[in-house]
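What you see is the complex with one protein chain gone and the rest in place.
By letter and in written order, the chains are A and B; residue numbering begins at 1 in each of them.
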Amino acid sequence: MPVSGARRVLRWLAVRLAGAVFVLWSIATLIFFALRLVPGDPALAILGGPGSQASEEALALVRQEYGLDRPVSEQYLLAMGRLLVGDLGTSYSLRQDVLGLIAEQFWGTLLLTVLALATAWLLALGLATWATRGSRAGRAVASALEIVAAAVPHFWLASVLILLFSTTLGMLPPVSVPGPLGLVLPVVTLALPLAGFLAQVMRESLADALESPFALSARARGESETGVRLRHAVRHAALPAISLSGWAFGSLISGAVVVETVFARPGLGRSLLKAVTDRDIPLVTGIALVSALAFVLVTIATDALDRVADPRLRGS
Amino acid sequence: MTAPETAGTGLRTAHLASRPGARPTVGEIISVLILLLIVLAAVAPRLLAPGDPLGISPADAFQAPSWQHPFGTDESGRDVYTRVVHGAGESLLIGLAATAIGLGLALVIGILGAVAGRAVDFATTRINEVLFALPGLLLALVFIAIVGPGVATTTVAVGLSTAPGYARIIRTQIRAVRGSAYIEAAVVLGHSSPRILGRHILPNALAPVFVLATLGVGQAIVWASSLSFLGLGAVPPAPEWGAMLAAGRPYIELAWWMTVCPGLAIVATAAASTALGRSIQARTRQGDG
Partner (left out) sequence: MLRAPHTFSLLGSIAIVGLLAGCSSTTVTSDEPVEGGVLVYATGDAEPDCLDPHVGGNYPQALLATQYLESLVSKNAEGDILPWLAESWTESPDGLSWEFTLREGIEFTDGTPLNAAAVAANIAHLKDPETGSSTGYLALGKVESTTVVDDLTLRLDLTAPDSALLDSFSMPWLGIQSPTALERGEEVNCASPVGTGPFIVESWTRQDSITLVRNEDYSSAPEDAAHDGLPYLDGIEWRFIPDATTRYAALQSGEVDVIDNPQPNSLAAALDGGEITALLAPRPGASNRIELNSSKPPFDDPRVREAFVRAAGVDEGIESLFFGTVDRSYSVLSSVEKEALSAPEYFEGDLDAANALLDEAGWTERDDEGYRVRDGERLTLSFPVSTNQSVPAEQSLFEQLQATTKDVGFEVILEPLDLSSWYGALFAHEYNLVSAPYTKVGPDVLRILYHSDSTVPAPSGYFANLAQLKDSELDALLTQASETSDPALRGELYEQAQEIVLSGYYAIPLYDQQNNYLLGPDVRGVRALPTVSTPTFHDAWLAR
């Protein structure tokens, strides 16, 4: 039994990893061809942008150096071959190693998104608990807050928070500074809309959980309402939302584009925006692959956790 | 950017049994009234605001709300109230059409994955994973770069980036319904597969998804406004709410009404449709019980 169990786990993992490789390859292919449909000559991106007045020689040199003069199929095979050995290539606009550039900015974005995810979680849990609690008025307020929070665009929220906490109150810096203070506003901006959303999700399962037999039996055993909530209901309600974390992480990368721009934080989101504008194909591909990889890994990890938590899934 | 699809994991598979619910609550009445008002604004804006949403008057720029301009004026002296009313059509169109595109795509992927064979399921799951793993904004940015800006582009871009989430939920829902007792009963009764799919699985699996889509409308408008912030949303001078929000942001300190008023319109739409969606869901659930 343990042997076959281990083999089954290994097999599951192998299938998932193969799936992950497929996903990454598809994304690289998709981006490769999509960006070739975008108007604009990549050689110009290399020569200082589309307004460049580079000479014919300079253009020819660049086209040759980057292989842009070869047939598209050949360029594609070359690019995929390089990706296979983990070479993300050289950024067109920044003329630097893409892997190095990403490594430089990955941690800032990771820190921002992980903190935002955690904050959103806490806020959502608070809101959802509040929303399922007795008083009608309280419930109405909580659900109004959820809806408003989920319907606020990041860029507007960022400006309001800066106006309130930096300009008016002078409590927090409006731009990234070393240390935790500079992270507060970006994290809150990113977390609030997500919290509104997660709260709506959690409330559904929390309401279910409170009516479930185990909650009833806990009450029957004489546990306090708070105890029931904390020990059983919240834990139960959190499960489906935990499996959302992979998705939430992905959506936060999109949000990071806006938040990093407004708060002038270095990071992958801002790089992505610039890379698309510059038609910097290697950099766009690199960032897309890295965020896809993060997404895939998080998904595999949460699925694995699910398998551990729910033995029924192990057979499938 | 939050997206609506995730709520689905929290949704249960409610067996749709239409039993008229109790009397409508106050919240439901208010939601319906708000939605009717927004639809009226979208269909016949001149009834609510006879003025010209594009009529400029630079000398009257940045005026605070007053009797004459209940929502104030913008940087070109245009009446914000008139623009919000006239913007309802385009905003609602973006919200509804983007959600429809997202759902439509998701239906194809989700249904194929759930009812066809293992190989197709594997393929559609991978397709979905690919779409899911791509940051939604990247998808939108690249699409806009290829096709050029505009309402249609924005709508499709937003729709594309919400599809994977819906697809995932549809697939889960269909599987859950397929495994339930009443489907087994239908199989035992010897009903044909297409009939089971059409008559039993789809209606029951999709009902909660459509409720979920009510959340999506507001989200899609917010999404589109982020594209406007990046300079790639609705084409000026269209009074689309998201574009108004983005255009008013530089003046947030000087003229709060330029962002707060269209923002409230978005929130009202999102809130009313979500509240209504929830009510419908609650009623179907009661019907279940």
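To be clear about the criterion, a residue touches a chain if its C-beta (ideal position, glycine included) is under 8 Å from a C-beta of that chain, and two chains touch if they have at least 3 such contacts.
Note that the structure is a prediction, hence the values are computed from the model and not measured.
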- Message: From the list A:His154, A:Arg203 or A:Arg279, pick the residue that touches the absent chain.
- Response: A:Arg279
- Query: Of the residues listed, A:Pro153, A:Pro193 or A:Gly267, which one is in contact with the missing chain?
  - Reply: A:Gly267
- Selected residue (touches chain absent from view) among A:Glu104, A:Glu223 or A:Asp303: A:Glu104
- Query: So which of B:Leu54, B:Leu93, B:Ile127 or B:Ile280 would be touching the chain we can't see?
  - Reply: B:Leu54
- Item | Missing-chain contacts mapped onto subunit A | 38-41, 44-59, 61-62, 93-96, 101, 104-105, 158-159, 162-163, 166-167, 170, 173-177, 260-267, 270-271, 273, 276-279
- Residue list for subunit B contacting the dropped chain reads 54-56, 58-59, 61-62, 75-77, 145, 148-149, 230-232, 235-237, 247, 249-254
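Operating definition for what follows: only the chains that are shown with their structure count from here on.
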- Message: Rounded to a whole Å, what is the gap between the Cα centroids of subunit A and subunit B?
- Response: 21
- Message: Per the contact definition, I'd like the list of subunit B residues that touch subunit A in the complex.
- Response: 1-3, 5-7, 9-12, 27, 125-126, 129-130, 132-138, 141-142, 145-146, 165, 215, 218-219, 222, 225-226, 229-230, 242, 245-246, 249, 252-253, 259, 263, 266-267, 270-271, 274-275
- Message: Which stretch or stretches of subunit A touch subunit B in the complex?
- Response: 19, 22-23, 26-27, 30-31, 34-35, 37-39, 140, 143-144, 147-148, 150-156, 159-160, 163, 167, 193-194, 196-198, 200-205, 208, 240-241, 243-244, 247-248, 250-251, 253-255, 257-258, 272-273, 276, 284, 287-288, 291-292, 295-296, 299
